[in-house]
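Complex shown without one protein chain; remaining protein chains in place.
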Amino acid sequence: SCRHVTNISSAEAMNTCYIASTYSTYSMEEIVAAAPGGFRWFQLYIHQNRRLSEQLVQRAEALGFQALVLTVDVPYGGKRRVDIHNNFQLPPHMEVENFRGSIEVGAVERCMVTPEGWARAPCPSKNDRSEYGLPAHSFDPSVCWDDIYWLRSLTHLPIIVKGILTQEDADLAMKHGVQGIIVSNHGGRQLDSTPATINALIEIKETVQDRIEVYVDGGIRTGSDVLKALALGAKYVFIGRPTLWGLAYKGEEGLREVLQILKDEFHLSMALAGCKKVSEIGRHLVQFSRL
Amino acid sequence: SCRHVTNISSAEAMNTCYIASTYSTYSMEEIVAAAPGGFRWFQLYIHQNRRLSEQLVQRAEALGFQALVLTVDVPYGGKRRVDIHNNFQLPPHMEVENFRGSIEVGAVERCMVTPEGWARAPCPSKNDRSEYGLPAHSFDPSVCWDDIYWLRSLTHLPIIVKGILTQEDADLAMKHGVQGIIVSNHGGRQLDSTPATINALIEIKETVQDRIEVYVDGGIRTGSDVLKALALGAKYVFIGRPTLWGLAYKGEEGLREVLQILKDEFHLSMALAGCKKVSEIGRHLVQFSRL
Amino acid sequence: SCRHVTNISSAEAMNTCYIASTYSTYSMEEIVAAAPGGFRWFQLYIHQNRRLSEQLVQRAEALGFQALVLTVDVPYGGKRRVDIHNNFQLPPHMEVENFRGSIEVGAVERCMVTPEGWARAPCPSKNDRSEYGLPAHSFDPSVCWDDIYWLRSLTHLPIIVKGILTQEDADLAMKHGVQGIIVSNHGGRQLDSTPATINALIEIKETVQDRIEVYVDGGIRTGSDVLKALALGAKYVFIGRPTLWGLAYKGEEGLREVLQILKDEFHLSMALAGCKKVSEIGRHLVQFSRL
Partner (left out) sequence: SCRHVTNISSAEAMNTCYIASTYSTYSMEEIVAAAPGGFRWFQLYIHQNRRLSEQLVQRAEALGFQALVLTVDVPYGGKRRVDIHNNFQLPPHMEVENFRGSIEVGAVERCMVTPEGWARAPCPSKNDRSEYGLPAHSFDPSVCWDDIYWLRSLTHLPIIVKGILTQEDADLAMKHGVQGIIVSNHGGRQLDSTPATINALIEIKETVQDRIEVYVDGGIRTGSDVLKALALGAKYVFIGRPTLWGLAYKGEEGLREVLQILKDEFHLSMALAGCKKVSEIGRHLVQFSRL
């Protein structure tokens, strides 16, 4: 097949955790086939039709994904001015694959936020690609903390929430029994003026301590960024844009090069900071501004 | 008529408060005719001939304006270097309309500030357009806090003072019985180095609490700016330049688009910050710099 | 005569204090003749030949200068990289006039600073123009606090020290009986990384209080700069570069325009800050950074 599932196979080859999105242009099954032994998590966006989400969770567990990552910062798509400026559209030959054949057609309503609360409006047709080619109802804005219990009832997989930026939300996440937190501001693409995740990580780690694992994404560009994130308490870091840069530069080979560069730089930074093992990395490595 | 009163009709259509200026190039009557059901306030600049101001206040109340906004930061026009550089003049076909027929002609004096206090100098003729086309004596530099009582004696409308930047002045405003405060630095055009209004808002809200309503203008450019202002205690925000950008781009249609963009962005920002209702917006949304 | 003494006559016309330098290209006598009624101080650079300085002080007093300004931050000329880059030389038709006929010729020594202290080296000849055309020995690096007493013995004029930047030096100046302090870093041209004078003013005013008058120069470019300096305790502000800009633009007319602009802007800034008189200007006008 000429359809390469580049990211996951590169991640497998590099012994790296890969988070497959609900809205991937490859299906879960294709992803697993491309990297059967890979370390992979499934990132769930809860659909307004909850039945569809239930099916996804069950497929993910059956396919051997090792954790469920629940996206909690996308009740709606953010206003991405660059995408608007560039008139971004999913290219015609690409489609969201996980829902192939299962999206309902017909007149449905759509949740909208108003100053007075949620309202419902007639929904654009299934073919409306206005939101980056995603099918209508892809995001359920009514997701709330109790939905963690609903997810828990569906799967034995660890549940990790992605998109936490404050101590208060980290406390709520722990109270609702999640197994991990990804500190994330969605690459800065959801809401203007959110805190930098490296700062939010500090605050969140203070409350979480070692009770559950904390991860971070956003702004990781060099190996010394990885070192800083680990020093501030992240168990893993995740990257987005650098993978795209590698792919744009030279496809799968470019992506592997990006991963290799980050790995090498991280090891070198660790050594130059005087750490022989990851376990020696600690907050003492970071000097906060005297300001 | 080919004279469109774009701002007020757009504001009415968008369910937005419109503040009509004393020195509008449309008369109060034209403004009301263009948007009879609109939510509108009248912004008073006190004239050196107080009788003229009294007539304006009475016309505003009779025409159904819902509040009187007293401008308190323009004893003199500021030094606007860009206007000087561009040799700005009110275009010849435009005129300040509210005083048509009522401006006195003749030799009068003009107040001037000196290091020793106020002085009086011969006044340039009525036709002098040096101050942006405003008639001579448009600004009375002797306005002081007791003039709030004078205004109170003229009208039953709520009195809102516009141009407050400090806690001390906010306390004085409340002491003199105003119903509201617009935190404003006149778009930064009156005096170099005034504080940013978003900062002044914080200070002022601390002293005012919920005793009277506090509003803010200056620097509101996106929906997340609106969210921040409301989070810091503003009841409303007002905009100036963005309306001009919309008008310059596409007249009334452009202006409506600007208002719609801000409204949509605000609702989206609110939702992404986790607020279902405006009443859920609060200071907890704002993280102050660790510096 | 075609030799115009522009600065002093403009200063007189504008009712402004003029500080005439020891190394002016006009003699004291010419300056007084150009503006007999002007408010003027004489700025003394102490010469290595103290007799020359004594003569200057006596001439200044006899000519009606109202104060003696002692420059204390020029034991040596600073390293002015821009002057070096531009290969600046006093134009051949200009000369330092105050010493005409009185500079000694012959082999003298020159003080030089070394890590071990002062040393003496053979002096370049009188014709050496390497230091901006100043005669050799123009600056006496051995000037110390006790020289205030020496100056006091020579004249009844008030003694004002120019070039103070710290609380410690302000205290020493008062202890040695000076009548005033000009907070100055010589326009930033003497030593890299000196504090901004507006900051030094705050510190110095704290220790001096109202015991003697404190003035400031450096960085005054607009009327709101004047307002800030007065608000922070300066009795007068002095300017340097803006006068040169005015002169370069249009000679004496340009200089008068610069002075007029600053005066008008200052009065307007004062009014817009709510001050009717200079005596109402105070530290409450300045809001320090929350950082």
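Which chain is which? They are A, B and C, in the order written, and residues in each are numbered from 1.
The definition used in the following text is that a residue touches a chain if its C-beta (ideal position, glycine included) is under 8 Å from a C-beta of that chain, and two chains touch if they have at least 3 such contacts.
Please read these numbers as outputs of a predicted model, since none were measured by experiment.
Put simply, the hidden chain is in touch with A, C once you look at the whole complex.
Contact with the undisplayed chain is limited, among A:R100, A:H156, A:R211 or A:K277, to A:K277.
In the complete complex, the residue from C:K79, C:K175 or C:K277 that touches the missing chain is C:K79. Taking the complete complex into account, residues 222-224, 228, 264-265, 267-273, 276-278, 284, 287, 290-291 of subunit A touch the chain not shown.
Listed here are the subunit C residues that touch the chain not shown: 73, 75-76, 78-79, 112-118, 141, 168, 190-193, 195, 199, 289, 291.
Convention: only the chains that are shown with their structure count from here on.
Subunit A and subunit B, compared by their mean Cα positions, are separated by 45 Å. Spacing of subunit A relative to subunit C, judged by their CA centroids, is 64 angstrom. Counting partner chains per residue, subunit A has residues 291 touching two or more of them.
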